[in-house]
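Other chains dropped; remaining ones untouched in position.
A, B and C label the chains in the order they appear, each numbered from 1.
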Amino acid sequence: MLTSGLDDRIPDLELLYRDLHEHPELSFQEERTASVLAARLAAAGLEVTTGVGKTGVVGVLRNGEGPTVLLRADMDALPVQEIEKVPYRSRATGVDPDGVSTPVMHACGHDTHMTALIGAVEQLVANRDAWSGTVLAVLQPAEEVGSGAQAMLDDGFLDRFGPFDVALGQHITSAPSTHLYLCPGVFMAAADSLRVTVYGRGGHGSAPHTTVDPVVLAASIVMRLQTIVAREVAPNEVAVVTVAAIHAGRKENVIPASAELKLNVRTFDPDVRERVLAAITRIVDAEAEAAGAPRPPEIAPINGFPLLRNDVATTEAVRAAFTEAFGAGHVHETTPKTGSEDFGLFAEAAGVPSVFWNFGGFDPALYPDDPAHPHAAVASGRAPGGHSPEFVPTAVAPTLRRAVEALLTAAAIWLVR
Amino acid sequence: MLTSGLDDRIPDLELLYRDLHEHPELSFQEERTASVLAARLAAAGLEVTTGVGKTGVVGVLRNGEGPTVLLRADMDALPVQEIEKVPYRSRATGVDPDGVSTPVMHACGHDTHMTALIGAVEQLVANRDAWSGTVLAVLQPAEEVGSGAQAMLDDGFLDRFGPFDVALGQHITSAPSTHLYLCPGVFMAAADSLRVTVYGRGGHGSAPHTTVDPVVLAASIVMRLQTIVAREVAPNEVAVVTVAAIHAGRKENVIPASAELKLNVRTFDPDVRERVLAAITRIVDAEAEAAGAPRPPEIAPINGFPLLRNDVATTEAVRAAFTEAFGAGHVHETTPKTGSEDFGLFAEAAGVPSVFWNFGGFDPALYPDDPAHPHAAVASGRAPGGHSPEFVPTAVAPTLRRAVEALLTAAAIWLVR
Amino acid sequence: MLTSGLDDRIPDLELLYRDLHEHPELSFQEERTASVLAARLAAAGLEVTTGVGKTGVVGVLRNGEGPTVLLRADMDALPVQEIEKVPYRSRATGVDPDGVSTPVMHACGHDTHMTALIGAVEQLVANRDAWSGTVLAVLQPAEEVGSGAQAMLDDGFLDRFGPFDVALGQHITSAPSTHLYLCPGVFMAAADSLRVTVYGRGGHGSAPHTTVDPVVLAASIVMRLQTIVAREVAPNEVAVVTVAAIHAGRKENVIPASAELKLNVRTFDPDVRERVLAAITRIVDAEAEAAGAPRPPEIAPINGFPLLRNDVATTEAVRAAFTEAFGAGHVHETTPKTGSEDFGLFAEAAGVPSVFWNFGGFDPALYPDDPAHPHAAVASGRAPGGHSPEFVPTAVAPTLRRAVEALLTAAAIWLVR
């Protein structure tokens, strides 16, 4: 059994998890993280390569004839200040691409992904006689900016480590621990991030008539952008237009000369995507004209994620394996999510199927005396979401155990005959 | 004549101006500036005290019996990046009160004020036989944040350097060089700067429904604030409500948990001021409710300026002296300005009259071949205003000469019998 | 065959259609329409009752033993001015519930529904030997305001004409003629219409500061309402919030004392419906506070439609019959629509299944030389939608033929053994 001995391994995995949680690093800056994980893979006996796609790590575990299974976890954290009061909470800071210092937190749970992958690999090493084939342990950087998978591919990933037969990955979600969630077909949205810079004319705060106020222009754009999803996208189509950042001005009595917005767009359909992006351009340009702006706005892409599609037949095979292993009550079909992922690029580049699933990480029963605790809301689907400063799993041990089991159970479809 | 020998002094004053322009410093950080000016005053033979109100400088020039005249210039610059292409343009940077590094520029012309004050003092020293009395040369820090005059007063200014009989000050403006502008009575507005923090609930950019979006809330507030001046203030009353800064969010796919606005309010009438401040509170609070904000907003003062009132009779005396010295064609009555000044606090504290006037600093004739140059617009009143990255005087020598002459001519009312 | 002789009947049905199209009537005012149809049903030999639910008509066609099938068409038109240039275009006017005169048009295609129902009944009469059972021909008033079905039920419909075994209905759509569209389960949205009245304080247009401007308040509400769908509803949930009417003020220099909005809300899920309605109330109330309104707003329901659910098994039976009759290429599965219908109330009240489907009414091939004609866009799904002043079917004869065939084919499931 691939899971033999897992019980005894959980305490150690929980320590690894706490260490990773306490030391988060921003995208493409996962130096310490990569070093810790590479050492761990090497200690387990894998051939380890670091620096793949800047900070990525690949471990190869060969165990005789058979298919090659790629297991992938992502390593980067987010510029978020943790507010959950666990003893191992992050106090880390980092420097973002704009050169600004920022608190950093594993607010998207990549620490659980990495820990589960290490756990699965160590189980595979410990139970070599239970399987045959090859496992590629891929620790990808920079998932949050949609660039890490492509960076590893651009760094010769396929030539250096391929080919492989299937790619498997997973992501924690705001759901009860030990439960798994699968979605055949389109699972996660295409994402486009844009930087919009609008130009006014600066001046003294007391003399607005000598200026073109970029703050009012930016605010008007934000209000107008709401109409795209509300009025221009068909009600049964899915689109999200988020203005996640807005920045203009410094001093309270100096009207600035420009303002910057960061937009994030999510869509499931290429036509809707085109329509939304065109509407953004139309609105931004026209609002600048309404303001009498002296220069047209600039709209530049920051990054982008492709659609993530699960291969339907392979998803069904994984679902069957999960159901047999964990019972139908713990395996759920889920709907497409507006979140995004670059995991799919590995299998797309190799022309093989891939499956990506969610595992729950919260336990409302842990808060019997505090129904107001945000995590107590998980049963009603209102627990803190990814990227929230409160996104810290509660049921750590059962969460990690099930995540390791899920990777092993799915991989066994190919590795155990 | 107090102005004897001024012609020969202008080239040296222009060098001082260029040096000050090239080395601007933020409020209460005027270390180098204070050091340069203190040395200059000491070299001229004044008793010099530094560190008055943190970085302020006071020079005392005694010349026999007679009234004491306070001449004041302000020293601080602004967090603005200079774009005018003069060879002595600023490349300086500073660190603002939030700890953020920023370009710095004399975008409000305080460099001309300081240079003119040094020039006037040096003329008074050079022409000691032409006058009698005492001159207080006050180089004030932190005018831009409305705190420098109060800081000097709080540091015992009156006890240490008072009493005095009149306070005189001046400010450059976007008008033709050699022209002077006076306004009896209320001259500059009361200013209130506020920091507004609104709270939402953060989350992933793809899941707006799990959040309360503070960017949309802030944008809605900005749009709604426009209605105060447009609808709630009587058309013939004066009010300005500027949102000079807006900041929220960092990463393009993380909806932030809060947003911050910096507001600047200008009024000439205490009732209008109360009405405008109450409307701001009403709108900010209600917009937070409209957003379903989990916490009420916070509205905190950043700083404030009092009304600046010129003593009417003293202003008439100065006007008469200017008219006799420069001709009626160069002396103009001007209307109250929405800009603000803390100059008035010195005279208010001492219970004596004060006069503050504007002098022009631009020459459209310098751009005969470039009517599109922003400075070419000065004749039509559309030159770059104070706090603009283009606010650099063109006619430097005539501007400085007239500013020195104006100080000497006004001071002579008390010093020359 | 129920369709025997249909070819010869089409020209006469087209005349009936043109007559109905030329004489549209508003909801609950369908006097002429009811009279024309009642006469036609009587001429065909049915027992006819008029005035059911004010202007509704019920015809009973008994033909031996067997199930009772309810066939329903709706009769009312809309306050829209027709701009399509067919010779039989409407020049009718009516008086709306507010007492205002308005142009009237069959902009939702109820004229095709009525004509098809008459055609089907006349076919059943003409082919009595091909079926047995009872047909209830229900011509319902006031579908557009969601009140007609309930009015007929409140008028004793079930006691007077029931029971029945199944209810069948259909609606024209912007799709190619001869094609049919079915959706098992939830097919059409719940709709809630609300009247929002906001109060300001009126006054002279030149003195806004003496007023509370309800126009600005209403505009701010409209902009803020956009955020409900854009930010508060999950991206994969369906909701529509439309402000279909806004009215305030009369004279250009009198600021009015109030403003009125008419809202229309569409949802597929009761939780989403509650959330959206709560958000509307929250936003309207808070915006009134932001305006300093002297009185709170009033939010009153205008009307409402329930969800329309097609019985899944019955829908499959209809689909099978359609596919056999018209070929799989002409029968499509469609997705839930945000439009609304009160058709479902008949079957709900009777506790029997019902099915409602769409039939296409446009033919892009009719505009080979005019690709810019709005109807030429039907292939791309961008033809004029219902309630548009251009919503007039192009392929009248094939459209009517297929609509009659569809009713007969579906009814035959119960009537032909």
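Some observations on this one:
We take it that contacts are C-beta pairs under 8 Å (C-beta built on N, C-alpha and C of every residue); 3 or more make two chains touch, one makes a residue touch a chain.
Given the structure is predicted, the values throughout are model-derived calculations rather than measurements.
Because every chain is the same sequence, the assembly can be counted simply: 3 are drawn, and the full complex in the file has 4 copies.
In this text, only the chains that are shown with their structure count from here on.
Distances from each chain's CA mean to the overall CA mean are smallest for chain A. With centres set at the average Cα position, the gap from subunit A to subunit C is 44 Å. With each centre defined as the average position of its C-alpha atoms, the distance from subunit A to subunit B rounds to 49 Å. For subunit B, residues that reach two or more other chains under the stated contact definition are 206-208, 211, 213, 216, 220, 223.
Residues of subunit A that touch subunit C in their complex: 223, 225-231, 235-236, 238-241, 266, 335-336, 338.
Subunit C contributes residues 206-209, 211, 213, 216, 220, 223-224, 227, 230-235, 237, 279, 282-283, 285-287, 289-292 to its touches with subunit B in the complex.
For subunit B in complex with subunit A, the residues that touch the partner chain are 78-80, 96, 100, 102, 107-108, 144, 189, 191, 193-195, 201-208, 210-211, 213, 215-216, 218-223, 226, 240, 242-257, 259, 262-264, 266, 302-303, 337-340, 382, 384-389.
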